[in-house]
Every structure is written in structure tokens, then in C-alpha cells.
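One protein chain is absent from this view; the other protein chains keep their places.
After this line comes subunit A, so read on.
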Amino acid sequence: MPHWLRNSLLALAALAVAGLALSWRPSIDAAAPPGRQAFAPGLIEQGARLAAVGNCVSCHTASPSSPFAGGRPMETPFGTVYSTNITPDAATGIGAWPEAAFARALREGVARDGSHLYPAFPYDHYTRLTDRDIHALYAYVMTREPVTAPARSNRLVFPLNFRPLLAGWKLLFLDRAPWTPVAGHDDSWNRGAYLSDALGHCSACHSPRNALGAEDRKRYLDGGDAEGWHATALNASSPSPLPWTVDKLAVYLRTGIAPGHAIAGGPMQEVVAGLAHADDADVRAIASYIHATLGADTPERQARAEKSSRMAQQPLAASATAGTVPGAPADPAPATQMAQMALGAQVYAGACARCHDAGREIGSAGALPMPLAIANHVPDARNLLRIVRDGVHPGPNAPGRWMPAFGDTLTDEQLTALAAWLRRQAAGAPPWPDLADTVRKTRTP
């Protein structure tokens, strides 16, 4: 073996040893499950309210009959991660975890046995939780029904299936600074900021992520991805056709319906289902914080709101063959697109208008006029396509928000035409790029 090769190999080995040493975390001794009597009922209740904001149950549940038992697949660009069992089952859950192990998992993303956890578990947020809240959350999860459910094996691309590498990820992206109130803002804003960031982890979906899957904190709440949906921007670049108020946001967060403004779709429905059980003052605090991140009403936003409200009062179907809606682009579409626009108008008039068109709202909760539907205003078509294909269905015990699924009745061509037409006629916005491609890629077999 040549000298240089031996030296490089030795250096590599030394690096690997150093890396492993750096990534090593001690195991924390198992303890007997504390049992329900170990916690005051008030503390468990407080933990329940907090868990509703953190929405732990959503990711940690695969089957509704076994809440918190884990096993739900999370698709990431790096493969599939399965959530784990956080019921107090001693063998397969976290029943043997003392509170110190629970707190370390939330703060550092390290399991009781010392192994690193994948950041699909948003410890980059939970690291800012206060001791008090972690204590209450511990009381809550340790008093759930224990379920025997062994962890499923993740399917991740090499070399990410090697957990010690996560120590490097944390070195780069895990900011373990504790939460501190921001001066210059009132208590409600600060409470909302803490709940939204440290516990609710809103930006986990509503912010873009970098190539290594970490949130881009410079583009905080600038819009991101959530399970195949676009999570809208909640900062100054919010595409909302109507400006939000704190009241509307609070109602939306609690019920999923802001009448005449928006309904929750996709993964946001699960967030809303959780928030229905949160403390009312906490939901209001989140609403006031998000309202602040949305930013001030600029003249441009006011103009957008006026235009959208005006368009919402006119029947879109009447303008069937394009170009006559006030506010829609005045230039005629190129001839090649005219046929598509005509088809889109026909689909809208036949399938959508009888609930969604001005003056014809016959749905149980009042269907949104399309110029006010944010799905037409966001940067890509996925949300609109998913809603049209799959409809909108309330979760168990959730208030009625309902739309039938059109996935089996409309062809891809009809769906593409409808989306293109709505983008132009209802949002007055430039065409979505690669729309036909998005239609193809989002089709579920």
C-alpha cells in the first residue's frame, strides 16, 4: 500500500472515529412507567391542551383506533420515515422513558437509548419548549392508553439510514437557544409566537426547506410543502385574495371555516382538528401572531381585495367563453389556448357553477366564490387539483365543510382546462407553469 493511500485511509478512519465520538449520546436508564396517579389531573389537562396545539396525534397515529401508537408513513425527499409509538407501553412505546429522556428527545432529537432521531420529528421547534410545558406534555402522553406497536423500519436512501450522521445535521441546523420573549411586542403576540414556533411548528410546513431538508429560516413562513400540498405563505408574500383579520383567523384555526373567506384543506384539516381542543386564548394568541406575520395591508393588497370582492359578486359562468370578467386579463389568450379556455368554462358552468357561482350558493356551508378561493391564487396548482379531485370532507366530529369529489368524473384534459380557466378568470393571474405536468403527477392511481 503506498504511503499516501495509507495516510489518507488513516485520516479517514480518524475522522470517522472523531465523528462517531461527536455523535455519541448516552443511553438514559429505563424506568418503570409512572402510571396515572403520578400526575395531577390539572397537569394532564394542561398537557392535553398543549398537545392539541403541537398536534402530536396527527403524525403519531396511523389508525384512529390506536392514537399515538405511531406507524404513519411520512414521505420525505430522502425516503419514508415512520412515526413511532409514543404511548406509555414499556416495550414498544415510551413507557420506560423517564421525563429526562422525554425532554432530551424534544430538545435534542435523541431517543432514550441514545440514538439520533430524524428531524421529521420537529425537535428543531420543540427545542424551544419551556420546562413547564414539557412537564405537562409528559404527564399527558404518559397517561394515554398503552398500545403494543413496534416501530416500523424507515426506508431511507443511503447513507441517511445511518443515524449518527444526524449529529452533523444538528450541528448545522439545530439552534438550541431557548425561547425568549421578543421585546417591543405585547404578551399576546409573544404567547402566539411561542405557540406557533416552539409548539405548533407552523413553519415546518409553511416555510421552504433547503437541500438537506432543513427549514430556510431566512424565508420564514414564505410558503412550503405539506404532504403533497402547497402550504401558503403566511408572511408579506401571502397570496390571500382577501386580507385576514385576527377574528377570522381565530375562527378558521378553530373550526377550519372562515365564512366567505377560506376553508381548511389537506393536512391543515388535521391541524384544525387539534386546535379545536386547544385553549381558546392560545388559539387567539396564535391568530394575532400569524396576523402580524402576514404584515400590513399594503395598497397592493387592498387593490387585490377590491378586485377579488368585485369579481366574486359577478357570476363567472355568465362570462363563459373568457375575457369578459372585470379584472381578468384584457388581452385575448393566444388562439391555441382558446379551445382550452372554452372547455374550462364549460366544465365550470356545468360542474362547479351551481354551488360556487355568485347568487347560486346551495352548498350546506355556502360554497366559496372562486375569485376568493386561495387555491386559485397560490403559486402552483396542486391544492386546486386535489380539492377538485378528492373533494372536501370533514373529519370525524368536525363541522360540515363538504364538497363532492370530481376525480372520477372529470378527465385529465377537462381538469387541466378547468384549472387553467380558473387561474385566469377567477384569480386574474398568469398561467401556472407546467400545469398539464402537475395534473399528471398528482393523479393518484
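Criterion: contacts are C-beta pairs under 8 Å (C-beta built on N, C-alpha and C of every residue); 3 or more make two chains touch, one makes a residue touch a chain; residues count from 1.
To be clear about the criterion, contacts and distances are computed from a predicted model.
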Omitted chain (choose from "Ion-translocating oxidoreductase complex subunit C", "Fe-S cluster assembly ATP-binding protein", "ABC transporter permease" or "Nicotinate dehydrogenase subunit A") - UniProt protein name: "Nicotinate dehydrogenase subunit A"
Selected residue (touches chain absent from view) among A:Ser153, A:Thr411 or A:Thr444: A:Thr411
Those residues of subunit A which, in the complete complex, touch the missing chain: 346-347, 349-351, 353, 355, 362-363, 391, 402, 404-406, 408-411, 414
